[in-house]
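This is the structure, below, for whatever I ask next.
A single protein chain has been omitted; all remaining protein chains appear in their positions.
Right, chain A next:
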């Protein structure tokens, strides 16, 4: 539907990048969030940003809520179910105890997220105790096993869809690392065995079970007690499992949120290093602009979707055509025909691989060597064993020697040179901020770079350059307006937030559209601190001098309107030279130049477009002659 829309307003030229580049997500994701609602989830608290205590249950809810909001914007075809276990009430198709599926009207348990789901889920805290309730579902002496039940319910929901086309996941939030700790002897062994068997059955069906453990610094979540077996961790993987207990609650939330996203591989590529040595890489799109979804045309009478139909006509004869595979370009007055195949043949100048050409010092990578968002590369030993080892060795050498790789990436849409920049892993407060790997930066060709600097070079000699004094003042100002903890992407996109706030309000038929906070506006308060103001004044004085007049007056008139006003004044002056009435009466208007005629028109606020005759007749009309 999207590519059929000729009026798609959001897709301006700039965004028109090859499909291949913007990953096509062939598979959809079906996820069940399993949230432990046992009293323990409510009793463990940690102070949050504002210093207030927040329970682990709150943390899980807030992660899910954020993830739902991201999902409805980015991946609205994915389906999701929210399932609490260790609950007092029960609600599920199997009628199992201690399991409660949360849902809203007009929606299956496992379905795409809707505006209503997001809204009601945000309010769940208020009604939770009353409607769902928290209760231990695994108590010694009883045969009840709420964890088992939850896995069963989730697995039943995930029966939907084929594993071939869908990625199925259970995400389990809990702070209990030893759910059967209170059991002893044979009953314990039995409970554990049946639960693990349940989980294994699910995994055998292609469902991945992921654990999102909530821990505290003083009591770390011990995954090897029970859950390692449940989620199927073995040997080395166990060592790699990150227990995730941040110093601060916010850090833990961050880590959990990151883990909730399934890593999607954009492509698998071969990286040819030299002389036939080639390793295997996966590429990931970590940064891509999020744009509002496409428009669908509706019938304004019924509000039902319309189907766009495209038809082709011959411009010469008007005959209806099939879609043509021939393209034309006028060249030297001839119509040159090229088939679609020939066009792709022209672009095929290399195999689809990434081929290393050599290394350069990082200083060779300039700030203007950029065209598109970068792509992340991470090695894989899935098909070629040894890929990871070689990648890590080269990665370390590149970091040590401060070099980047130059390679040719032979994609079919735009084969081009890329820079491979090694990124060291960065961990802050126990959480990964930058993953280790390489970033592939798309380099421009000389055809893509413009010599703007030359354009306005001063042909008579030298351009002014700041003095040391001026630079010192600028440096002082810089120190004053320093964003110490600035992190890229700390701002939400206000246009997008507004877009979805409006849609959400309309979708829920609310009258008021909530105000969104534009986080990108400068900190006026900070700027008006005396220290900042003082250094601003000093800097201004040093570069602009004493007698500098603000070019835009205090009225802050917009440039264009000010210009227009000035032009009108000038025109009035100019036009006053002539006696227009007399000229008109004697038919002498035609003897004036167009510029002179325009003065009259401008002075009287009339349109100035058109040929001379049109101008004259407009003047005559205006004079009433």
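Assume a residue touches a chain if its C-beta (ideal position, glycine included) is under 8 Å from a C-beta of that chain, and two chains touch if they have at least 3 such contacts; residues count from 1.
The working rule: contacts and distances are computed from a predicted model.
Trainee: Have a look at "Regulator of G protein signaling 9", "Platelet-activating factor acetylhydrolase IB subunit alpha2", "ATP-dependent DNA helicase 2 subunit KU80" or "Integrator complex subunit 4" and point out the UniProt protein name belonging to the hidden chain.
Mentor: "ATP-dependent DNA helicase 2 subunit KU80"
Trainee: I'm checking contacts with the chain that's been left out. Which of A:130, A:143 or A:164 qualifies?
Mentor: If we include the chain that is not displayed, A:164 is the one touching it.
Trainee: Of A:141, A:185, A:464 or A:624, which residue touches the hidden chain?
Mentor: Candidates A:141, A:185, A:464 or A:624; residue touching the omitted chain: A:464.
Trainee: For a quick check of understanding: of A:93, A:139, A:189 or A:393, which residue touches the chain that isn't displayed?
Mentor: A:393
Trainee: Hey, which of A:506, A:594 or A:614 is the one touching the hidden chain?
Mentor: A:506
Trainee: Hey, which of A:52, A:130, A:143 or A:456 is the one touching the hidden chain?
Mentor: A:456
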